[in-house]
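All protein chains of the complex are present and in place, except for one that has been dropped.
Going in written order, the chains are labelled A, B and C, and every chain counts its residues from 1.
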């Protein structure tokens, strides 16, 4: 299944009492930038065989559209990295460390920019090493990765001597986490200083919790105080929107639907979608809470 | 200059007291889908020569990013038209009639879908005829255009007999205007009926006035009541965001900046951007109102 | 029970299978301005006897407070009518025609202002006549009521000759309904013209639908264009907030709770409140839809 992390699957548990499909963390992307398209044929087959219950991601069930393809995110990144003038400036980008497809696009674009790509931060190394180990993507030889604070500090110092404009720096800390690389760069803990109109690209959204909002506001204020430029929201989500979910329900035609992976506003929106499609609340679509046991 | 309508220019008025640049309605798009890239060399030259005042678009000055390229909009459209399953269903799309670049992408995608493209509505014909006349784009031979209500009614009737799944219908009425084609289709004034899970694609945003919000809400309610699917916001704006504007100011280095084309929240945001870049409020950046006369 | 309309009751249906309490349209107001306080002793007795199910108003279940007393609304009105300078100006007020307690406060305040109170509009007469007939409040002798358009027009004409500053006009049309009295005054259909800095008081909130928002925006624009002053939101709701509902649940200790009178966001909020108090979703608190049949 396509999602923001590779190797995502949708699980069908075949029991003697019927088949239950567990479908959190997916979107339907026919133009993925890494890995295969979703296997629609198998979904249709499962629908033919009969599904007793579908447990399904409701994160963006309110959003009346199809979640855009990861190839749209690549186009957004191309536009911001190659379609703006960064000559003579540092370009620093931050994104989800687990988003291997995104990182792959970034490395390719870094090459087109004629810049050397460096990954700074522990979690980046952890994920790309794992991806490389299982043969999903190849970063070694193309990317220099630095894991630990002491080494990052040393590497940034050297890089400032060589000229930051030769590099595309990919760093941890997209939610403004105070101990991640980007926050430490902004607070000059690493000896690094942003120069006037350096580019800082957020290839993510702010996950809307008060802590993240406060951390991001502080981080962005520090970046702006240094005179650097900010490019926000260069991102597409990996979660299904309303019309992806409708497609899934049409493929599987489950007897029962259980909205999951969302607060009550999100699960209610999915409930309404199911009702549009002929399901009945509390009869064939069931809003549960964590810990509820539901007997079919 | 790149914008959502073709042939957009940025005007430099050379007077004996200095040069004034009038820069509403633009964005910096290095990957346009129709027409040339912006002429950055000329902007830099103008900056060298000296600019007394820049009157500049503030619509998206609050938005900390570069406005994405029209090629991102094309990618979004491709994803929604080719990346969803519409076999056996009508596909109806609505967008700005003046957006020739968008219409060109839509016609190309219609061909890839194997569907015949029909334009329904007067303003669509008016704009595409004009574009064709001046040699900007070629629609004739590729698109059938129907202008008037009586003919639209007749054409829709015929098309329902032939099978709506053979067509991509491009129609007027993206803001839910009650007399435009889409509203009349939804209210069955044309004898047309949406079938279950027909696709309706809005390649636009809602321009946020109370009238538009009410019209769109009514239109979407009618569409949903018919069982059709809605895909919203398949769109990228033609107006500069904060980082495009910063680039323009860097090119021109004007002595004075006058934020325009926005309410007080928007012009204030542009004022703050100018202050970040060293301008002084009420000294070198001036917030005016319509009708104010400003002497330099 | 206290609410924005008089004579509100909470219904307990005693059946052989148990007692069901139907509690929409109430708040707990210990300082009502008309009628009695809620009968808490009876609620406690019912709780002792045992309640099988409580169907309960969730409109403001999200709102972490007690809904303020109607005596707060009276204090707000006093402040806006007696605590601002309206000498020489017309004062026009609009509120819910069914809100007899509010109308009573308005009439008393009108007297303190030394102004004659006139009710303009059919629905006002309908409600106050009914209230007077059943002995709830006495308006006749204190208020002149004019029902029909022709008479309203004539009365407004006369009143403009006598001097609008002698009157407190209470009119229909608080949601901006185009055919109600206030909209017709604003559009000069009645021959009436607002003078500069006349006072227009909205003793209500905008019920948040797109139609109301558009109607109110148009109405307020017309009023402002005439130079009159607007005082919004001089109002307190008649619906229970989260802490009123908690008190009700504590009194009744029902076995089952069924949130009602709200969209999914509201019923979900009430569900969460019940869970805070030890109820279990889908076991003892049940979110239903209109038309659902629920067997206990």
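Some points to look at:
The definition used in the following text is that a residue touches a chain if its C-beta (ideal position, glycine included) is under 8 Å from a C-beta of that chain, and two chains touch if they have at least 3 such contacts.
Keep in mind the model is a prediction, meaning the values are calculated, not measured.
Counting contacts over the entire complex, the absent chain touches A, B, C. Residue A:210 is the one among A:114, A:141, A:210 or A:291 that touches the chain missing from this view. Note that of C:72, C:113, C:137 or C:288, the residue touching the chain absent from this view is C:72. The set of subunit B residues touching the chain not shown comprises 264-265, 268-269, 271-272, 275, 280-282, 286-289, 292, 294. What subunit C contributes to its contact with the hidden chain is residues 28-31, 64-66, 68-69, 71-72, 75-76, 78-80, 82-85, 197, 220, 224, 227, 229-234, 243, 246-247, 250, 276. Residue positions on subunit A in contact with the hidden chain: 210-211, 213-214, 217-218, in rising order.
The definition used in the following text is that only the chains that are shown with their structure count from here on.
Chain contacts here are complete: no pair of chains fails to touch.
Averaging C-alpha coordinates per chain places the centre of subunit A 28 Å away from that of subunit B. Each chain gets one centre point, the mean of its Cα atoms, and the points for subunit A and subunit C are 47 Å apart.
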